[in-house]
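Removed: one protein chain of the complex. Kept in place: all other protein chains.
Chains here go by letter, A, B, C, D and E, matching the order in which they are written, and residues are numbered from 1 within each.
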Amino acid sequence: MTEAAKTARDSLTEMTELVLPQHSNVLGTAFGGTVLAWMDVCGAIAAQRHCHRVAVTAAMDDVSFLAPIRVGDLVILTARLTAAFGTSMEVHVEVKVEDAQTGHRTRCVDAYMTFVNIGEDGRPSAVPRLIAETAEDERRQREAQARREARLARR
Amino acid sequence: MTEAAKTARDSLTEMTELVLPQHSNVLGTAFGGTVLAWMDVCGAIAAQRHCHRVAVTAAMDDVSFLAPIRVGDLVILTARLTAAFGTSMEVHVEVKVEDAQTGHRTRCVDAYMTFVNIGEDGRPSAVPRLIAETAEDERRQREAQARREARLARR
Amino acid sequence: MTEAAKTARDSLTEMTELVLPQHSNVLGTAFGGTVLAWMDVCGAIAAQRHCHRVAVTAAMDDVSFLAPIRVGDLVILTARLTAAFGTSMEVHVEVKVEDAQTGHRTRCVDAYMTFVNIGEDGRPSAVPRLIAETAEDERRQREAQARREARLARR
Amino acid sequence: MTEAAKTARDSLTEMTELVLPQHSNVLGTAFGGTVLAWMDVCGAIAAQRHCHRVAVTAAMDDVSFLAPIRVGDLVILTARLTAAFGTSMEVHVEVKVEDAQTGHRTRCVDAYMTFVNIGEDGRPSAVPRLIAETAEDERRQREAQARREARLARR
Amino acid sequence: MTEAAKTARDSLTEMTELVLPQHSNVLGTAFGGTVLAWMDVCGAIAAQRHCHRVAVTAAMDDVSFLAPIRVGDLVILTARLTAAFGTSMEVHVEVKVEDAQTGHRTRCVDAYMTFVNIGEDGRPSAVPRLIAETAEDERRQREAQARREARLARR
Partner (left out) sequence: MTEAAKTARDSLTEMTELVLPQHSNVLGTAFGGTVLAWMDVCGAIAAQRHCHRVAVTAAMDDVSFLAPIRVGDLVILTARLTAAFGTSMEVHVEVKVEDAQTGHRTRCVDAYMTFVNIGEDGRPSAVPRLIAETAEDERRQREAQARREARLARR
């Protein structure tokens, strides 16, 4: 069954995570890897909402952690589809950290991730088209295309 | 330090959880208790966003599970402050389940939960006032007051 | 296969949990939701011991947390069948907290939970009759019937 | 503060665990190590109930797994103090597996474990005397003494 | 399909674990049971590398914990096949703890574990022969044989 085209709003995903002792090192700072794992789940959910099948992680572009995350903080993740290519999707995942005492939010890390749509036969399967609703959406798709070419060139 | 009064929008919390095998029984159905634990975290975050201190669970009103949740489904939780009383807050937590294949969302369970604001001395501490912005907010506060009286009467 | 009638003693369940850092907030107090999740597992085990099939959580009546639980404490849960109705069972789950240093036990929270027996076809299936052995058992069944009617009326 | 002498009944500990997919290998059989970890927690709780301080695992005698444990089964652990020596305690931990479908219990594994009482200064600290209430208790203490001598000889 | 004979080097397994708050008691000391669970996984991997099927834990000889393990420490596990008998394998698992601040490694605990090779029909299945490459390997096999006889005699 071919899925109808969709907009980025259709798959927008928001997750909130509370940082617990098990997510942190002896200084009480969250492991970068815990945050990367949350980003992967958030991005995979957005991709699955677009293709309605299981989306498997194919790549993550480079990431920099701009702010520390501590036990007791909230981590707010947002994932948004930026482009759909053949059997894959690019998703932008953004992470903010919210200080529990002040409510102040800081941008912490973001990444462009690529997910592949896996069909019932376990092989890559075509994804629905992504409709650009605004000029901003169009710009995002063009930039995603450029990142994709850079990724293929790096191999 | 006394916190300024806030609106329900200030503490609105949304969480998305992906149901994994570890959350489910041998039939692949999520444990009710896993969902209750997610509801508690979601409600506690909303309460902490209101009081900017640690909020401890004091009570949960009765809940009914209206729809099964399966491995691979998404669970979307929303928590909203309905009233602030002295040192406690009532939070409404609503759970929807989203079928991964169809994207169809079903209302699954909801509850009114009460959290107590714990100060630096480990004792209940006064919470900021909740501003009613709309007639709907006012109605919610009146109903919360009635539920509170029923809760106190049940003891 | 129809199961023979059973007594409440046949499904009595006791669980002991040690509270670890991963179960607690930054104050070292256990999350209410962790305790609710343990109560659900304990109640589900009692229900499964009665029906010998998977028992799925249908409802939890209102709960109040009477005492805080801290990292290092022991949590003792006891679940006891109070009534069997058609395809569902009511289970009373009681939680005590035991201070590790003094051994002193405090009643912390209790709830009446309802579980549905799920048969091989994934649908509700008839449960064995619950035999009342004592006058106390009879009183429990009458009270469970009254709670059940109140639950149905609340819908 | 010196603790008063206690009986084995004072520290008797029962735990019930439900075997989940995360506890098992690809065949759906529980990892032996998961069961050993549960035995350690159960034994440590019994030891802590005797000494009212943190009890640290010092040794576990040899164990044999007599029956497989599968996802969906219940594991029932019982720990009982057999002897108190200077700063250490011997605890017998016994594991039964209960088939969820039949309720049939099978003895699965048992072990004699040794725990050391750790005082506030982080060093081994004297434990309360264990009172033998019956001839059976006396026999257990004599056998524990023999096992202890064998353990010391093995070093 | 019969597997070709292999050497101990073919199945040598090394694991490194970072001790987190969730692995420890209130003193920040790792639970003995957590270490036993890691030993079981490490030994099972070595056994599976020898037989290329699922290896199930059958027995663990007695263990003594010689040094405490603290949150923040590294735990280094090494597993080595010592003998292959009919359908079972003996594996020696050794645990060292590495102090994060000094890098100093201390021998902490070791054990001889027995795993059974489970075939596709869920029953014990013949394992490949273990080739002794050195006189040391031959000595290990002879000692493993003696331990095996002692284990059988203890039943």
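Basically, contacts are C-beta pairs under 8 Å (C-beta built on N, C-alpha and C of every residue); 3 or more make two chains touch, one makes a residue touch a chain.
On a predicted model such as this, the values are computed, not experimentally measured, just so you know.
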Touched by the hidden chain, restricted to displayed chains: A, B, D, E
Option from A:A8, A:A44, A:V95 or A:A144 whose C-beta touches the chain left out: A:A44
Residue, one of A:A4, A:L27 or A:A135, that touches the chain absent here: A:L27
Residues of chain A in contact with the chain not shown: 25-27, 29, 31-34, 36-41, 44, 54, 56-65, 68, 118, 122, 151, 154-155
Touch residues of chain E, complete complex, unshown partner: 13-18, 41-42, 44-45, 48-49, 52-54, 72, 74, 100-103
Interface residues of chain D (partner: the chain not displayed): 21-22, 24-26
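Quick note on the criterion: only the chains that are shown with their structure count from here on.
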Mean-CA-position distance for chain D and chain A (Å): 46
Set of chain D residues in contact with two or more other chains: 41, 44, 54, 72, 100
